[in-house]
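Of the protein chains in this complex, all but one are displayed in their positions.
Chain lettering (A, B and C) follows the sequence in which the chains are written, and residue indices restart at 1 in each chain.
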Amino acid sequence: MSNLLGSKYRVQIFGQSHSPMIGCVIEGIPAGIVPDMSAISAFMARRAPGQSATATARREADAPQIVSGLNERGETCGAPLCALIANADQRSRDYDALRDVPRPGHADYTAWVKYAGHNDIRGGGQFSGRLTAPLCFAGALALQLLAERGIRVRARVHSIAGIRDAGVDFAHPPMNAISDGPLPTLDPEAARRMTEAILAAKAAGDSVGGVVECFATGLPAGLGEPMFDGMENRVARAIFGIPAVRGVEFGLGFAAADLTGSRHNDAYRVQDGRIVTDTNRHGGALGGITSGMPLVVRAAFKPTPSIALEQRSVSLGNRENAPLTVQGRHDPCVVPRAVPCVEAAVACAVYDLILEG
Amino acid sequence: MSNLLGSKYRVQIFGQSHSPMIGCVIEGIPAGIVPDMSAISAFMARRAPGQSATATARREADAPQIVSGLNERGETCGAPLCALIANADQRSRDYDALRDVPRPGHADYTAWVKYAGHNDIRGGGQFSGRLTAPLCFAGALALQLLAERGIRVRARVHSIAGIRDAGVDFAHPPMNAISDGPLPTLDPEAARRMTEAILAAKAAGDSVGGVVECFATGLPAGLGEPMFDGMENRVARAIFGIPAVRGVEFGLGFAAADLTGSRHNDAYRVQDGRIVTDTNRHGGALGGITSGMPLVVRAAFKPTPSIALEQRSVSLGNRENAPLTVQGRHDPCVVPRAVPCVEAAVACAVYDLILEG
Amino acid sequence: MSNLLGSKYRVQIFGQSHSPMIGCVIEGIPAGIVPDMSAISAFMARRAPGQSATATARREADAPQIVSGLNERGETCGAPLCALIANADQRSRDYDALRDVPRPGHADYTAWVKYAGHNDIRGGGQFSGRLTAPLCFAGALALQLLAERGIRVRARVHSIAGIRDAGVDFAHPPMNAISDGPLPTLDPEAARRMTEAILAAKAAGDSVGGVVECFATGLPAGLGEPMFDGMENRVARAIFGIPAVRGVEFGLGFAAADLTGSRHNDAYRVQDGRIVTDTNRHGGALGGITSGMPLVVRAAFKPTPSIALEQRSVSLGNRENAPLTVQGRHDPCVVPRAVPCVEAAVACAVYDLILEG
Partner (left out) sequence: MSNLLGSKYRVQIFGQSHSPMIGCVIEGIPAGIVPDMSAISAFMARRAPGQSATATARREADAPQIVSGLNERGETCGAPLCALIANADQRSRDYDALRDVPRPGHADYTAWVKYAGHNDIRGGGQFSGRLTAPLCFAGALALQLLAERGIRVRARVHSIAGIRDAGVDFAHPPMNAISDGPLPTLDPEAARRMTEAILAAKAAGDSVGGVVECFATGLPAGLGEPMFDGMENRVARAIFGIPAVRGVEFGLGFAAADLTGSRHNDAYRVQDGRIVTDTNRHGGALGGITSGMPLVVRAAFKPTPSIALEQRSVSLGNRENAPLTVQGRHDPCVVPRAVPCVEAAVACAVYDLILEG
């Protein structure tokens, strides 16, 4: 059911954009871990709103408070860990008009149908990107646990508004070359042009989309299950939990469909006693099971549906056409803030698989 | 765990390419249904091997036998339904060499790691495309149950080897215009060129990939859950269960990432009292919940990894590089036979959501 | 995994006896419900500590705060509902000694093994009866939802320290004749004698156990599934989640084992067009499926393991025998406060089955 991710590292997310709190309950954390709160906060700050000109003006400290799951020494004790995040800067009045006139491209209408009009319309309710804050908490903790095993997860902006970052060698992802800051890329010039495109869209009352690419290195071979619980199934399920994702692909992804087998297969080779592939078009998993090569996954994000331009919509109450001009504060592009969200989703899925053994 | 799909229409698949039998156990079928065995057989025949020049020469009747779940009148009785399919035309000797030298692009190596060398190497074992036969059984039964509710699911070859079929209006998928036969497209000329490309690859000892596009019409609005159990999460999980899938996208998918919000949002409109969108770039789900518009999903299939050309691989026993020439019978392109598999995966996922309510 | 109950009315419980907060996240509540907070508080007060001479002296207001899941009108909105309860009256120093010397009959030792010494020993940590407070919250909400369908759940003290309450006709449970107050029975004299036995045990530094019997009326026939997800499996799973439960039985339970079929079978009869049984030795479920007769279930609670008398135990650090005198505040008998807990467990399990349909 809806907000539960994972089987052994199991994350239950709750909250709405304007509920008093949002948060998560995590089961399956090994006992004896001291959560690195400064690392977690730093990770969550990458997702937090109000930090750059390309993001929404809503400001949230997003300081998670752990209210269960730790013993008196601050170590995980085997009990479910609950982390709470307060919703502070709510401007619910911005949303009154949306109760009757749903925003195109949003879940306003589908939630209205599903919940018979009782859905929480304020700020998008449970469909808000704000729900990725607890996902990032869970992901940051997973990253800490993965790091202990030599596993790293890092994502970058692959493209925004059609502007692409530099290409990479999937067999050797440039984990350290990805820039920090609000728009992580390899090529600073690409980041600059992407920022321009975002600001231009914002100025036009419009929005843009993009693609996030994520790498995980240090994975052992042999993780994952055949058919429906493979690495791809699980990572895709997690990533599609982030709002605005329209597609997920691994390795070469859709580009693989245009190749021949002889050009797509990654030849095996023995290197220092280990079996590796020189290329990594398969993206780190074969038959749903990790190969020991880096995991490579991309997620396509649609342009933010909340735009300032007037749009055509309907009045749900009157069942008639009605124009709509969306109020409120919105990201003209969700992609920069989606980068840590994708890392979090991948980290949760990968750590879950590791615990499954 | 691995071979279990769905929560209310729950499909447990079992078998390997060369085990005595393959099959599935399905829980959640409403009681009182008479499975339409001729429709099921016709559906499964679309996937069955040995039927055209573009497919493997292995021949299997693939006649499913239902051994539980029916009462004495042949109606479903509420008990789990088990369907068995015999594996008849096995040529296991073709695979002896692969135990030591894994095929690039296949799960031979990853399964060898995961199962410590005990994996069934014959015909790809449980990683074989043959496991989609019971998926197609479950899908065909789901299609029968969906049809009773006015829901149709239909897929086509979107592209093979870079050759694309005609474009479609996602708001009005041409369900009846997709051709029958081994290579279902809208444009017969595209099908002809795709066939040529497959045969050319086959003649060259090579293989090609492609994209399958699937539509579901007649869906009510309001199906699916937020975050991790939305329509997209579930359909993607099912489709990634089909071997060789490298990406899954909905609506415009990755192309949405290059658009602006004003060009991507689908405006709402009242039509005969119903709320619809003129365009369907969102592909039928918003926030994980169906909108009442057709579901549109595409899956990218990599080129068949089993090719006749010599490839570089390794000897697992000797831990040294070793050349490999794959023997056995293989599809030069899995895409044509994948069309019903995608329909089956979508049908299972959609019917599961319907039962969940 | 551990603290998750149910599939459609799904309750995730978190917290430890002395963590800052305890609580639960509930998914699956229908949208549009206004939780009856006064009824919920009244229900939880029946379980709350510090209210009578027979209970622990720890005092907790146990006022639940709902921090997610409601829309701006206070209705459930389809999002997971999170309820928090603060832990106020903690005296953690009482537990310092227990870190090395586990209490017999408690989970101190088993948790120490499982969590490699990182378990939260304060107040029993996550094994504390305090975790039944969020279960009671979830149960009280389920009771509200069940009441709308004419379903009532009511439990009584069946026996304490071998003193039994009056017998009942399982076909017509005396739902309204069970007394309110700290020790709910049918026979006030039995309650008086039970209270005496509890106080005598308390005075002796000892404790006593007992049996809770729970009835659910108004159930439709046809709920539940064969084999592993029947009414009995689910209710038993929920009730065994309450600390100190050592057995669960339905209808005549273990007494049925001594009867003949002719004396145990409940004959069917048509009454006003409905099919009923005059007797209800089966306790409301046959083959895991409800019969429409009242559900009857009993749970055996062991005597509170925390007693004031000196006991023999071991030093975990020194691996040698060590005497133990337990400090802290403990119920001399958990049975009175377990009555609402059993009602809550049954209500959650039954409502879950109703949502499953």
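By definition in this document, a residue touches a chain if its C-beta (ideal position, glycine included) is under 8 Å from a C-beta of that chain, and two chains touch if they have at least 3 such contacts.
Note that the coordinates shown come from a computational prediction; the quantities given were computed from them, not determined experimentally.
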item: Touch criterion as defined above, residue of B:Lys8, B:Arg164 or B:Arg193 at the omitted chain; value: B:Lys8
item: Among C:Gly230, C:Pro294 or C:Pro336, residue touching the chain not depicted; value: C:Gly230
item: Chain not shown: contacting residue from C:Ala111, C:Ile178, C:Ala191 or C:Leu295; value: C:Ala111
item: Touching residue (missing chain; options B:Gly32, B:Pro188 or B:Pro220); value: B:Gly32
item: Touching residues (missing chain, whole complex) on chain C; value: 1-5, 13, 102, 104-107, 109-111, 113-114, 126-127, 131, 159, 161-162, 201, 206-211, 221-230, 232-233, 236-238, 240-241, 243, 245-254, 256-270, 273, 275, 277, 282-283, 285-292, 298, 300-307, 309, 311-314, 316, 319-321
item: Missing-chain contacts mapped onto chain B; value: 1-4, 7-8, 10, 12-16, 18-23, 25, 27-28, 31-32, 65, 67-72, 75-82, 84, 92, 111, 114-122, 125-126
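By our rule, only the chains that are shown with their structure count from here on.
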item: Chains linked by the largest number of contacting C-beta pairs; value: A-B
item: Averaged-CA centre spacing for the pair chain C and chain A, given as whole angstrom; value: 39
item: Approximate Å spacing (C-alpha centroids) for the pair chain B, chain C; value: 46
item: Multi-chain contact sites of chain A, meaning residues that touch two or more partners; value: 1-4, 13, 111, 114, 126
